[in-house]
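A single protein chain has been omitted from the complex, and every remaining protein chain is retained in its original position.
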C-alpha cells in the first residue's frame, strides 16, 4: 500500500508540469509567459499541496501497525483524488483570467482540494477509530494530528465561498493551507521519531 | 519482476489524468465540464480496474515461490495490456456521447478490459499449473482465487454484448466488476496473511 | 544506479501510450482506429524492446560486483537513449503510412533502436573489459551474454537497410529482434541464478 501511495504522490506532482502549455507562437514571449501566471500559481499550489498531503500520509502510515481491507479501499479512493488533481489544476490555469469562467474554475479546484483533504482526514479518523494505530504512539500525538487536519477542512470551505467573489485570493489561501499542513505534521512526525529513538 | 509490475500499475493509473482534456475555450464552463461526464466515468472505471488488477497481481505474486521464464513473458504481455488501458479510456471519453460511434468506443474499451483480466487469469492458471505456488498456500485459497477471477471474464463478455445496445450501462457494469475484484481478492489475501502470521 | 535505471525503463515503457493519438472526430470509428495500425505496431515493438533491454540490463547489473565512474556515465547515456525511444515511436506511428515519409520515419526508428542496443553492448563490454564482473560468474555465461547481444546489432543494421525498401517488414523485424533478446538473456540469467542457489 505504501509503495503504491508513494508512487501516486510522486508521479502526480511531477506530472503537473505537463499540463503547463507553452504559449502559442508569439512575438512577445515575455509578455505571453507573464500572462500565464495563473498556470504557474496553480502549479505551485498543487505541487505544495500534494507534497503536504504526502508528508501527512507518510506520517499517518508510520503510526499504523497494520491496515485492514476498508483502510486499503479508503486509501485507493484517496489516491484516486490525488491522481486527479492535475486536471482541476489545468482547468484553473486556463480559465482563471477569463471573467465569466474564473469562478467556476476556482470552485472546482477548491472542491478537489477539499475532497482530497477530507479523504485524508477520514483515512486517519478511521484508522484511529478501528484501533489500527500503534500502541507506542502516545495519545497526545494522535490528538495533534487530528487537530491539525480538521481546521484545514474548515478553511477550504471558507475559501471556496470566498472564491466565488475573489478567485485569486482563494487560490492564495489554498497555498497557505498547504504550507500550514506542511509545518505541524512534519513537526509532529519528527517528535514522534525522536521519542521512538530515545526509547 | 515485481518492481517493474508495481511501477507499470502505478504509472498507468496516474497517467490516466493526462488523457482528460480541458474543454476548449468556453463561456459556460459548468456546462462544458458537466458535459464531459463520460471522461470522468472512464477515468473512474479505469482507475478502479487498474487498482483491482494490481491488488490481485500482488496477491498472486505473494503466493508464488519463484517465477520461470514463461511466467515472466506472460507478465510482460500482461503489463503491455495494463499500460495500454489509458488509450481505450481516452477513446471512450471522447466518443461515448456521439451516437454512431459510442458503440465502437465502448466495445473497444470492454475488449481491452477483458483482455487484461484474461491475461491475469492465464498468469494465475499457468502459475498453478506449473507448480509455482508456495507449498504453504493451502488448496482452498488457491481455489478461491481461481473462482473469483473466472466470473469476471464471463461478466465482461456479457457486458461487451450489452454495450452494443446500451453503452453506458456496460461501462457502469465494468465498474461493478472492478469493485467485485477489489473485494474478494483483498479478503483472500488478508486471510492468507493472517494464517501465515499465526504459524 | 539500479533504481534510476529501473525507473527509466518502467516509465519510458508506460509513457508510450500517451503518444497514441485518438483519431480526430470521426463517424467511422472502427475504420479510423484500424487505420491507426502503425501506431499500435510501433507501441508493441517499442514496449517489447524496452522490456527486453530492461531484462538484459538487470541481467548485466546482477553480474557486476561494483560500478566505476565511467560505467555510470555510460549508463546515463544509455538511459538517455531509452528515455528517448517514445519520440521515434510516435514519429513512426504518424508517418509510416504516408508514402514519401515512411522510409524516413522507419530509418530514424531503426537508428534509435540500434543506438540503444549498441550502448547496452558497449556497457557490457566495458564492464567485462574493466573486470567489473563478479568472480563467481563463470566464463561461459559471460561469453553467452556477449554472443547474444552482438547478432542483434548486425540484424538492426540489415533491417535499417531493408527498411529503405520495405518499411513495414523492417518494423516487424525489429519486433523479432526484441523477442530474440527476450529469450536467451532471460535463460542465461535464470541459469546463473540457479547455479548461485546450488552453491
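Order as written gives the chain letters A, B and C; numbering starts at 1 within each chain.
Heads up, the rule we're going with is that a contact is a pair of C-beta atoms (placed from the backbone, for glycine too) under 8 Å apart; a residue touches a chain by one contact, two chains touch by 3 or more.
Computed from a prediction, not measured in an experiment: that's the story for all the values here.
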item	value
Contacts of the hidden chain among displayed chains	A, C
Per the touch definition above, residue among C:22, C:105 or C:128 touching the missing chain	C:105
Given A:16, A:53 or A:142, the one touching the chain that is not displayed	A:16
Contact set of chain C toward the excluded chain (per top definition)	3-4, 7-8, 11-12, 15, 18-19, 68-69, 72-73, 76, 79-80, 83-87, 90-91, 94-95, 98, 100-101, 104-105, 108
Where the missing chain touches chain A, by residue	6-7, 9-11, 13-18, 20, 22, 25-27, 29-30, 33, 43-44, 47-48, 51, 54-55, 182-183, 186-187, 190
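Simple rule for what comes next: only the chains that are shown with their structure count from here on.
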item	value
Topology of the chain contact graph, where touching chains are joined (line, ring, star, complete, other)	line
Rotation in the CA alignment of chain A with chain B, degrees, nearest 5	90
Distance from the mean Cα position of chain C to that of chain A, given in whole angstrom	38
For chain B, residues contacting two or more additional chains	7, 11, 15, 18
